[in-house]
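== chain A ==
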Amino acid sequence: MLLAGPGALWLLAFFLVPILILLGYSFMPRGTYGGVEPGITLEHYRRFLDPLYLGILRRTAWLSLLCTLVCLLLAYPTAYVIARSGRWRNLLLFLAVLPFWTSSLVRTYAMIFLLRDSGLINRILMDLGLIVAPLRLLYTEGAVLAGLVYGALPFMILPIYASLEKLDPALLEAAEVLGARPWTRFVRIVWPLTLPGVAAGSLLVFVPSLGSFVVPDLLGGARQMMIGNLIQNQFGPSRNWPFGSAVAFAVMALVLIAMLAVLRVNRPPAGQGGAA
Partner candidate 1 sequence: MPVSVPDLPAVEFRGVTKRYGSTSAVRDLSFAVARGEFFSLLGPSGCGKTTTLRLLAGFEAADEGEIRLFGEVVNHRRPYERDLAMVFQSYALFPHLSVERNVAFGLEQRKRPAREIRDRVRAALDLVRLDPDVYASRQPSELSGGQRQRVALARALVLEPRVLLLDEPLGALDLKLRKEMQVELKALNQQLGVTFIHVTHDQEEALAMSDRIAVMDQSQLAQLGTPAEIYENPRTAFVADFIGEANFLEGTTAGRQAGTAAGASGWLIAGDAGGFLVPEHPAIVEGGRVRIAVRPEWLDLWRPDSLPVGENGLSATVQDLLYLGETIHVRVLLADGRAMLIALRNEGQLLNPLPWSRGDACVVGWRPEDCQVLEG
Partner candidate 2 sequence: MTARRVPYAVTVTAVLTYVLLHLPLLVLIAFSFNRSRFGVQWGGFTLDWYARLAARPDILRALRLSLVAGVASALLATTMGTLAALALARHLPRARRRAEALLYLPIVTPEIVAGVSLLVLFSWLGIGLGMATIVMAHTAFSIPFVTVVVLARLQGTDRALEEAAMSLGADELSTFRRVTLPLLMPGVLAGALLAFTLSFDDFVTTFFVAGVGSTTLPLAVYSMVRKSVEPTINALSALLVIVTTVAVYFADRLARGSTRA
């Protein structure tokens, strides 16, 4: 266990401790130039209850939820096809994961390139004569949603694929012999058995979406602000670090709640051991 020491210490120092300090900051009065002053206050959390900020929170939660749903709708069939693709499987899997490793910034920029007024989509639509003036695609809620989905898809595909892959084909054959039609087989066997994968995928999509900052910043503009932008603002131009900390910690609390919920879904049922 000693071997884990350096890595654990590093994570302690540069992940856990900073988050605890953040927690501390969120309860301290604001100082000048972004710092804090000694003391304890709830003012930052109280301030967060302002309708302006609650509106941002609501939009963030709404967009994250929408993003999770769209990802699920796209990712489940994709994972299904990958699981069935035989010798193409490794390639398809690789292609599904590749965008994740690409810089989020570059991915977002690619969306701008497609969506802006003089972008590829408007250009093609105009060349086809379908529209006369460019459609406003960028700086809309739709653009933010598209950007979020684009970045989050691999996180949904992978866990669903993993649980589909583990599914014993004999179960489907057994169901078929017992008279189940394709849709029944899906609803009664495939879906319940892949639910842990769906839960894990939803967590992996929902949580990062909650904290997204690049996508709304570049695709959403001022009117599509999300929590991530609010946090960035407090640590940037507004220089209100304690308030920023409170907002960040509120997000962190949501993350922990979501994680615990998913761990509960994914716990193996009693008596079944941990068998894969």
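In picking the candidates, the idea was that all candidates are chains of the complex that A comes from, given by their letters.
Rule of thumb we're sticking to: contacts are C-beta pairs under 8 Å (C-beta built on N, C-alpha and C of every residue); 3 or more make two chains touch, one makes a residue touch a chain; residues count from 1.
The shown structure was predicted, so the numbers you read here are calculated from the model rather than taken from an experiment.
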| item | value |
| --- | --- |
| Chain A: touching candidate in this complex (1 or 2) | 2 |
| Chain A residues within the candidate 2 interface of the complex | 1-8, 10-11, 13-15, 17-19, 21-22, 25, 35, 73-75, 77-78, 80-84, 86, 90, 92, 94-99, 101-107, 109-114, 116, 118-120, 123, 149-150, 153-154, 157, 164-165, 167, 169, 172-173, 182, 203-204, 207-208, 210-214, 218, 228, 231-232, 235, 241, 244-245, 248-249, 251-252, 255, 259, 263 |
